[in-house]
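Notes to accompany the following structure.
All protein chains but one are shown in place.
Per-chain residue numbering starts at 1, and chain names A, B and C are given in the order in which the chains are listed.
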Amino acid sequence: MAQIFSTRADARLRLVLIVGAALILLIGAAAFAYVRSGNAWAIGRPAEQPVPFSHAVHAGGLGLDCRFCHAGVERTAEAGMPSAETCLGCHERVWNVTAQFAPLRAAIAQGTAVEWSSVSRLPDHARFDHAAHTQAGVGCETCHGKVEEMPRTVKAESLSMSFCLDCHRDPLANQQPAGAVFARDAPPAAELQAMRPHGLQAQRYEHYGIEVSPLTRCSTCHQ
Amino acid sequence: MSDITAPIAEAALRPGRWGFRLSVLLGVAGVVVLAISVAAVLVAGVGVWGNNIPHVWGFDLIAYAWWIGIANAASLFAAILVLRRHGLRTAVNRFAEAAALAAILSAAFYPILHLGRPWLFYWTLSYPNRMELWPQFGSALVWDFWGIMSHVVVTSLFWFIGLIPDLATMRDRAAARGRIRAARAYGLLALGWRGSVVHWHRHQAAYRLVAALVLPLLLWAQTVVALEFATTLVPAWHQARLPLHVVVTGLPSGLGIVLALAAVLRLALSLERFIDDADMDLLARLVACAGLAAGLAYAHELLIGFLEEDGTTRAALKARVLGAGAPAYWGAVLLSAVLPQILWFSRLRCRTAIVIPVGLLAAAGVWLDRWSIVVDGLLRDHLPSMSRGYTPSPAEWGLLGGTIALFVLVLLLFGRLVPAVSMFETRHEESEAEAEEEER
Amino acid sequence: MSARLPPRHGPDPAPEPPQPAALRIGLHNPAERRDALKLMGASLALAALAGCDDPDEFGHPLHAPARASDAEASAADYATVLELDGLSRGVIVRTRNGHPIKVEGNPQHPASLGATDIFAEAAVLSLHDPNRSRRIRRDGRPVPAAMLDEALAMTRAELQARGGRGLRILTGPVSSPTLARMLGAVLAAFPEARWHQHDPLADDAALEGALRAFGKPVVLVPDLGLARTVLCLGADPLGHMPGHLRHARDWAAARAGGRAPRLIAAEAAPSLTGARADRRIPLGPAEAESFARAVATMLGVEGLAAGGSHPAAADVAASLREAGTEGLVMAGTGQDAATHALAHAINARLGSMARRLLPHPLARPEPMGASLAALAAEMAAGEVTHLLILGANPAYDAPAALGFGAALRRVPFSLHLGYRQDETARLCPWHVPLPHPLESWGDSRAFDGTPAIRQPATALPSEARGEVEVLSALLGRPVAAREAVEETWRVEWGEDDFSERWPAALEAGVAGEAPDALDLPLSAGWDRPTAPLQGGLAAIFSPDPGVRGGAEAHEAWLQEMPRPLTKIVWGNAALMAPATAAGLGLSSGDEVELSLGGRSILAPVWPMPGHAPGCVTLPLGGGRRAGGPVGEGRGFDAYALRPADGTWVAQGLSLRATGRKLEVVTTDSHHRLDPGDAIRTVAPGGSLPQPERDASLYRDWPYPGHAWGMAIDIDACIGCNACALACQAENNVPVVGPLAVSQGREMHWLRVDRYHHGPEDNPEASFQPVPCMHCEQAPCEPVCPVNATLHDHEGLNVMVYPRCIGTRTCSNNCPYKVRRFNWSDHRRFLDTPARNPDVSLRPRGVMEKCTYCIHRITTARSTASTEGRALRDGEVETACQRACPTRAITFGDLNDPESAISRARRDGRHYAMLGHLGTRPRTTYLARIATDAEDAP
Partner (left out) sequence: MSHPPPYGLMAEFSGAEAMTEAVRAARAAGWARLEAYSPYPVPEAAEALGVSAAPVGYIALAAAAVGAAISAGAAWYVSVHLYPVNVGGRPLNAWPVFMPTTYLVAILWACAAALIGMLALNGLPRLHHPAFFARGFQRASEDRFFLFLSAEDPLYDTEETARFLRGLAPLRVSEVRSS
């Protein structure tokens, strides 16, 4: 009887099987890697802004305090945006480049709002309270990165659920002493460990011998 | 002796006749309907169905439980035959397995389509994600996800293992008649089987092992479906006996379908010799037995239910059995438990014209039973204020009809492309028969 | 824009923009900088609260206000008033970014005491209604405002020539001092002009009765807190009677205080009062007067015509006599003048202290039916050349018999000022958009005459004009509403008081005291019996509990809110006693042709347990023909049958079955009389057996911090639906429409179950609000495959929408069936400025349910932590709790033994619904207190 398959058929078959298996593994690995990459979360991607504002100049160069413009950050859920008046309050006098500030003047003229583009916005179903976090000693930098070095403001962290959870599961690791919350260059971790004044006492409790922290409950961040 | 298995292989290799082509055409038409219904629910959402609160489940879960029942009874049957090395296995276990497989394919539509957001079904899997969230292993739906998955895989394995040697036969026949492409195709699937006695030995071990594993799997798969209901607080569902009830009342559907199929195959592929009257006779009596078992299940339900001291539960059962739910309930009893009893009469059970409708009606009866559980089970809940009716929409009918068409189509192709009857088992049996004769 | 508006706490001085000096110091000197920041912070605190956009959109807008002062408008509360039949209830309007998002009761206002009704809650929806009128129109086409001013100027010139002859002004009921002042000015300027009022829901018989009894147009204001026995002759103090919120509160407070007034309701169609009455007497209109007369006779009222009898009269009279000065009789809409007079006479005889006689709160009380009829006659006679219709819609809600529409066509110049392009607008050459009450300045009086200023909570659409603006324009002295109102009160208070009383009035939402009660003797010859009605069935016209007279018919929230007793939505039906229906061989949903006075309409039949036999109740407000898709064609238009004089009862209704069926959409498909053990009842002073915490296989989860719980007092619940609608407004709950409701897909997170117990001809009714039970051992949670619903650390059963894949198995396993599923995508309809930005919108295919207003808990918590203190009991108020007129809902922390909720749980009447299932609900109930044996109907 004649062979139906050539001698090489088996080799080919094995090759196909191995490659197929490898491919499946590879796709899985790629997906796993991608969702953890910055691209998937638009990290470092600047957004179109009505006014070419540079944090590097204002926060970095001039050394303005974050709270100067984002004044709600210690008291309210929203950090707050500076009003057009606030901007022009200075720029009427310094660096008065009319062309750039047209949107601000228009806003004041029509009493409308200036629409900045948020680069670190959370989804509708997640709630973030700036006041709660600053009071708990979480520095701006923890989530927003080194803003004072950004000529164009960009997203610094994924702000994915796991990003939040990492911190909520072990708050102490990211808490800074009261003074350092708005500090530009937070002291090294070692010092922090020593001088931490108010680590958030996430009252953890035992259940069946397992430690559970309220900070990881759904309703803490979702509503 | 070479002509034993010829007709079987011929059935597969012979060019299709017009009857076959027509039925395939009908099957395809039905599958188009299925595609439309699926598209409808994916695009417009489950809102296109007739569901509401409290009837959050309707045709979807009815059909699901029903198909699973058919699949289970069919492969349960096949597995037992293999394990018992029963003579009947040569005749029917191959297409019993195939029927089971087709039924599961049809069933597999529902658990995903009935979701509010079907594209997220994979969230029931535990895989690392950026939400760091995991499935909830206490949910019967997670069990069910694994249940349906294992069910598909294991049944196909069971079917494939049994198929390997016959694929080899097909390969060699195709080669013999110079159809090299077909030979290659079959050869690839036969994995180079060459019938080594040693291979046979291990093959049989694996085959019987899988068959043995199929039994507990099936029982559990059906049980899990039942648990989706039994683990709720709905009075009519919250019962320890529900899994048993669902498994037992499922039997007539699967066996009924197998019976009807056997009859059809005999006619269509002229395999009288391999599915002989004795086989049909045995099969018919099995269906009658299944009907009897279902009957007992119903009797048990009524007995337990009306002895039940919890008023709510009793009221719920009353509504199902005597109230608005009576038509479905008694329809189920009549079709799946009472009707099959006529198969005890040998004169009736050897008549194809009787056997086919009885088998199919038994299956229809089981569908009614599922309706009675899923829909009429909500006739009486703990609070009266939320009781509502449920009317299935065209989209749901389309889905049901579509899956039935899919079932038929798969079986048609099966009958066309692979040996409908296990050839090596047949040879084996024939040889044993000869051996016995020689001894006499 | 919205910065113009003074917020509730008085206008703050607008903070100055940053001064460079302050900055320069600030940049170098930390101490100075902090001051600078404080200055800034005050103004920037609440900036950028925008947040109703697509969640996952990158570069999502982040609104920065133009002026620092705009920031404060981004979240402010305003105290103002909303009117019902010209009488106001005080409300507090919560705004976000200049948009009102929620209306709540004003605790300082006598007609609210902090509670709201469904109509006040729905004001937010009507404000944002896309179908409202926004343009000035001439013959239906938009025209520039200048053309209107021109037209008005010409009209003025023309009218001045002939002293205003031919000028007629038609308004709704006017209680506003300012509007009254303006009308006075117009009438003075045009002596020949006339002012008419029209209100389809006005009770002319009550006015007539008061005039007969006292010769003065007074109103009877009950004080249910002081009464021991109250006889309501068709009066509905807990339902739609003016001041109902106040009366409900008084009643509930007295009941809770253990001195429950014995409520006797003698009425034809069951009302909310009837539902909660200790004794209810089904009383057809034919026997009403005779019953009242019998009671009066037995109490020995002087100057009484003979006659009158009723089996129940003796018992009722005895009860009233025993109550003495604490007895009270009230007659309501549907009763004739004689019965009202009788009620006054009986009160006089008893010397009732439980009622006050107050001067009528309306600026010019008059029988409105007659007033409108007179106008129609003049119009038909062609005597009217100019007609201004200010905020009324007679083309729809005048009795068809009046032929108002036809008459209106004969008026050369007619101008309609209205909120919508309604039926009247279509018949008037001129249409001017009326501002929404939440947009415009005004003033008003409450049911007891308490005045209040109406201040806007949001910006005014450019072309809208208030009544005052139009009238002043007609006078040629155009004045803005705000100035007119200020002028009125400057005169009222005097120049020097004004400066401090004005802001105080805005802050408090109340502008003065109620007038003192009058002590009036019964005038002679007060009793003029009416000829007894006979022949055929009696038709009783009644305000629909959902859409009242039809003015509210365009608010989807109201249309879809199940009517308290019938549970009908998106329409109405002819209500009659089951016996009557059976006698006519009719069952619910049968279409009948109702004929009266030669006119007829088609309507579905709805047998209503407890309805008096021999009469048919026809709810008004259905069958709108214009004004928007929401209200048009919902149910039948009962005005078509109403007699020309606009009375509430008409004899001689004939009824013919057409053999067809009309679908009546209702959420009550079970028709069960028996509530099972969902509703528990205890004898007065009695208590329920309190089961000890049921055994569980599992160790309890600890809830160390707060443990939120809710208790609902069924004994206090009057089924008014305010909680359900407040919940809908607060939580962005969608409206699904009649089809979806008939499919059983309504979305209300909080439903009010209505149970009838007792005989069908006169059953007792109880209401049970059912929100999520937040079970500690929630059955819904273990069945979810993806952990989309689970418990948080404070014991809330939370639903995580983004995680839900929509298996719906949780709803299967919820014995209370409080979970709702998004069968279709409602977000695009909800994503308006009216939505509550604190509550996320739910996509298609996910479950949703009551959250205990978790966003309110969170807000309160962060406020407390910012202020560095613990949460106070009562600091977190759920929307339903806040709205409830009878304070039936208690919410709080179970871990605090002194909290209101803990006290409620210790009450003997406390029980858990379906507690035997071992779900350990956090929402529990207080049993209803049984009526005394002899009171049992």
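The criterion applied here is as follows: contacts are C-beta pairs under 8 Å (C-beta built on N, C-alpha and C of every residue); 3 or more make two chains touch, one makes a residue touch a chain.
These numbers come from a predicted model, not from an experiment.
Although it is left out of the displayed model, the omitted chain contacts the following shown chains in the full complex: A, B, C.
The hidden chain makes contact, of the residues B:W200, B:W330, B:W344 or B:W397, with B:W200. If you put the hidden chain back, the residue from B:G50, B:G69, B:P111 or B:G147 that touches it is B:G147. Listed for subunit B, the residues touching the missing chain in the whole complex are 1-2, 4-5, 126, 132-138, 142-143, 146-147, 149-150, 153-154, 157-158, 160-161, 165, 168-169, 171-173, 175-176, 187-188, 191-206, 209-210, 213-214, 216-217, 220-221, 224, 227, 424-425, 427-428, 431.
Mapped onto subunit C, the footprint of the missing chain covers residues 696, 698-701, 775-782, 784, 787, 790-793, 920. Against the chain not shown here, subunit A presents residues 1-10, 13, 207-208, 210, 212, 216-218.
What we mean here is this: only the chains that are shown with their structure count from here on.
As a whole-number value, the distance joining the C-alpha centres of subunit B and subunit C reads 58 Å. The distance from the centre of subunit A to the centre of subunit B, with each centre set as the mean of the Cα atoms, comes to 52 Å. Residues of subunit B in contact with at least two other chains: 131, 133. Shown for subunit A are the residues that touch two or more other chains, of which there are none. Residues of subunit B that touch subunit C in their complex: 44-47, 50-57, 114-117, 120-121, 123-124, 131, 133-136, 138-142, 145, 228, 231-234, 381-389. Remark: subunit A residues 42, 45, 47-48, 62-65, 67-68, 71-72, 74-86, 88-90, 93-94, 107-108, 110-119, 121-125, 127, 129, 131-132, 135, 203, 205-208, 212, 214, 217-220, 222-223 touch subunit C in the complex. Across the interface of their complex, subunit A is touched by residues 1, 3, 17-20, 23, 26-27, 33, 36-37, 40-41, 43-68, 70-71, 699, 701-702, 704-705, 790-794, 796, 798, 800-802, 838-841, 851, 854-855, 858, 862, 865-866 of subunit C.
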